[in-house]
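Note that one protein chain is taken out, while the other chains of the complex remain in position.
Moving on to subunit A:
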Amino acid sequence: MPELGSRKIQELPEIKEEGVSASASASPTIPPSPKQTPQRSNKTPTSRKARQDKSKSPEEEVAAIVSRSVQPLPQAEANSDADANTTSEPSTPPNVPPNVLAAYRTPLRHPLTHGVPVAQLQLRSYSVRNLEFYADFAVRAAFYLGLPCTGPAPLPRRRERWTVLKSNFVNKKAQENFERITLKRLVTVFDGQPEVVEVWLAFLRKWQFYGVGMKANVWQWEGLDVAGKMDRDFSALEKELDDKLRLFGFNKSSADKNDLLRIMAKQGHRQVGVGMSEVREGSRTTNDPY
């Protein structure tokens, strides 16, 4: 069950603008975010209560929470921007930015729309802490890119063991055991555009974490006319490809080696009374290539 608190924070600005558009039309768009921070921190306990007493669907719940949090807003707007922060009750917990607050909660997820897996990210590490941290990061990144995902699912651990003699010479009875456990986590992404999945993977690559290895399997849909599409893509790539291909080829010294007439003369034409084996003997080079 994902926490709904930080989702509420996300949706607040839009709904506030809709509901209080008449009064807030003149106010600039930037101020609302600092003003809402106290509101949010106040509302966190109430949202928990709301979830406990009502077992509604998440969307209804969010709507209810938002409607509650929106009502006090016009009063807050009456105050100037400067004292909006100070007007919050002194007994309330300190103002925490929503992004910091979200880090303390379970990562949010989008529900699956079609359930078609498009990418699987496998994370491997010898350290649980690094792995758990980075898997969490990957899930959060997927949420903010709008990708529904499942996981991190733990995969079977790979346990390697070595037994070596303790001494550098003889004494077989004194041995020591060592082991290395590779932990794995799997994050599966569903129903994403290929470009978005690429962005997600690039982002994870950019912020890759020490001691955590990554492997991604990506699946894409392709039309029936794959060859036609490749031909069209090729025309766009042609110029870049030519620049690369210009660097390959035969050098000048091999020009005479590849002369067709010369090769034929070397082989000798098949004539009356000359067996094919003779021709083949002549064509074979027995020179040492080195």
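Quick note on the criterion: contacts are C-beta pairs under 8 Å (C-beta built on N, C-alpha and C of every residue); 3 or more make two chains touch, one makes a residue touch a chain; residues count from 1.
To be clear about the criterion, contacts and distances are computed from a predicted model.
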Chain not displayed: protein name in its UniProt record ("30S ribosomal protein S14", "tRNA (guanine(10)-N(2))-methyltransferase", "Cytochrome b-c1 complex subunit 2, mitochondrial" or "Malignant T-cell-amplified sequence 1 homolog"): "30S ribosomal protein S14"
Absent-chain contact - pick from A:P111, A:P154 or A:G211: A:G211
Of A:I181, A:A202, A:L241 or A:I263, the residue in touch with the unshown chain: A:I181
Chain not shown: contacting residue from A:H114, A:R161 or A:K239: A:R161
For subunit A, residues in touch with the removed chain: 126-127, 160-162, 164-168, 176-182, 211, 277, 288-290
